[in-house]
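Note that one protein chain is taken out, while the other chains of the complex remain in position.
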Amino acid sequence: MTALLELRGVCKRFGGVQAVADIALSVPPGQLAAVIGPNGAGKTTLFNIIAGAVAPSAGEVRLDGADIARVPMHGRVKLGLARTFQNLRIVPDLSVAENVLLGLDAHRPGGVLRDLLGGATRRAAEERRQVLALLDRVGLAARADDPAGGLAYGEGKLLELARALASAPRLLLLDEPAAGLPHAEAGRMASLIRGIARDGTTVLLVEHNMRLVMSIAQHILVMSGGRQIAAGTPDQVSRDPAVIEAYLGRDDDA
Amino acid sequence: MSGLPHPAWLGLVFVALLAWPFLSPNDYVTLLGVGFLVNVGLVVGLNLVAGYCGQVSLCHATFFGLGAYASGVLAARYGWDPMAGLPAAVALASLGAVIIGIPALRLHGHYLAMATLGFSAIMTVMFNELVSLTGGPNGLLGVPGFVRDFGHPVDMPLGQYLVAWCYAGLCMLIALRLLASRTGRTMRAITFSELAAGGLGVDTARVKIAIFVLAAAMAGAGGWVYVHVNQFASPETFGFLRSVLLLTAVAIGGWGRFWGPLPGALVLTMTPEVLGRFHDFEMLIFGGALVLVLLAYPGGLAALGAALRGRLRRARA
Partner (left out) sequence: MPPMDAAALLQVLFGGLGTGAIYGLVGLGFSLIYRATGAVNFAQGEWVMLAGMATAAGHMAGFATGLAGAASLLLVVAVGVASYLLAVQRLRDASPLLITMVSIGIAIFTKGAIMVTLGKNPTGYPGPLGDAVLRIAGAAIPAQSLIVLAACAGFIFALQVFFARSRTGLALRAAAADRDAAALVGVPVQRMVMLSFGLAAAAGAVAGLVITPLTLIDYNQGTMLGFKGFSAAMLGGMGHPLGAVAGGLLLGTLEGLAGYAISSRFKEAVAFLLLLAVLFLRPSGLFGKRKAERV
């Protein structure tokens, strides 16, 4: 079976800094995979390479067997890739529901001319139903018509998740979904993510929170200094001496 | 979308604006209304580009000029009917926007500012130097008015006002439709964060180019209204300063506010009138006003109006 996401020899240099060096990763469909590593390990750069926000200096990025290295960010969304952002990128002067609509828009045809000539309003009721269903899933249905700018931080993270799900992705990329969340909310986020994966969406997350990753991920890639230092199941990596040295040994409170 | 009025409000405002030529004491005041309405159309388009998409365009007056010269030259030199000049005006302005917008808006950063500035400078030279077509610095003379043969000539102020009224109303209606649609949502997302919009599957360059061309088309149509009302065009009307003043009107009216173009165009139209022989102070005042608005009240006059309405409502409750 081909992997849904396949990375081979991915490298990225910024000026003289090797941010990502020769990373390989294979995520089969339906898996919940994670990339972890201390600050500056190159996780976020790798994430941005997969999402298309950063072009790799070398290497292959394959989605369902097809090389997507030259597909721009917005094109990857149409191929079934959705992402959330580490620092919230919800649009504050749109309502909560409208933010989710932005995600729904990804797969609908049309452009400026089509919008001017009308026709967009016809599907409003159906869209509304979809939006409310997505918001309900993350527990924000009651806030649908509030301005998104008024949400608390944790609620913003949930809205990002709902918005990413709106484009019905095959591969969901989560950039530190639990960062900055208090313990209880992080737990809630973990069970949401597990539910998403159980429903068949492949998930790749980049996380700082070791406990969260260890509790939900099936496969973990550990990075340090841009390189892979270990990979495997949570059990395997947590026993790996290199991981303990590079990560746990120094930064066990993360 | 939040902050957009029901279309009926737009209708109401424009029905009220119909009263102007009947209230005005003389033709001069009626024609001021025409100038105001043309400015409204121009500022509406620029507000879409600058206010809603966050792109600094410094050649909006150039598109205005391309529209004016396209229809003006065809009518004055080649005897075209003014009505036939409208598609030409819109087409030429849009073409200019396509040529500049496609390469510039695919890049990030300050390329649009640079490209529009360069385009403005190039076209100013063309307007001045292509004397056999444009009449050069002395201006294009002999442009016919809108309807010459209609029992009595309708290039009187009332007829001109109606044309300008239709123009401004149509521009605002198009803007309203667009902003209420998913493109409006997308524009908000782009202004907030291009990265986030791209990450949501938005082809940001395409949306920005489309809006840029639409705004140029509106400006071209405005040039068509202008040239057949004034029956004259000269290069300094379409120069860099005018582009900057239009941008100032966007900011003063309210950056990315639907109603902003109305107060913005009003200030733009009325300031020279109010200053009269002190017109040398115009730049000083516009420059100062732009800085003050951005510092003290970034939402502009439209936001001020909304805040006052809110306060009034609370006081009544």
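Just so it is clear, A and B label the chains in written order, and each chain counts residues from 1 on its own.
Keep this in mind: contacts are C-beta pairs under 8 Å (C-beta built on N, C-alpha and C of every residue); 3 or more make two chains touch, one makes a residue touch a chain.
Owing to the predicted nature of the structure, the values given are computational and were not obtained by experimental measurement.
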- Task: Pick out which of B:Val98, B:Met114, B:Leu133 or B:Ala306 touches the chain that's been left out of the picture.
- Result: B:Met114
- Option touching the unshown chain, where B:Leu12, B:Val56 or B:Met270 are the choices: B:Val56
- Item | Per the touch definition above, residue among B:Ser71, B:Ser94, B:Gln160 or B:Thr248 touching the missing chain | B:Thr248
- Message: Counting contacts across the full complex, list the positions on chain B that touch the omitted chain.
- Response: 54, 56, 103-104, 107-111, 113-115, 117-119, 121-122, 125-126, 129, 195, 240-241, 244, 247-248, 251, 280-291, 294-295, 298
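Basically, only the chains that are shown with their structure count from here on.
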- Length of the line joining the C-alpha centres of chain A and chain B, rounded to whole Å: 41
- Give every residue of chain B touching chain A within the complex, in rising order. 1-3, 174, 177-178, 181-183, 185-186, 188-189, 192-193, 195-204, 206-207, 210-211, 214
- Item | Residues of chain A touching chain B in the complex | 51-53, 72-75, 77-78, 83, 85, 89, 91-95, 98, 101-103, 105-108, 110-113, 115-116, 118, 120, 147, 163, 167
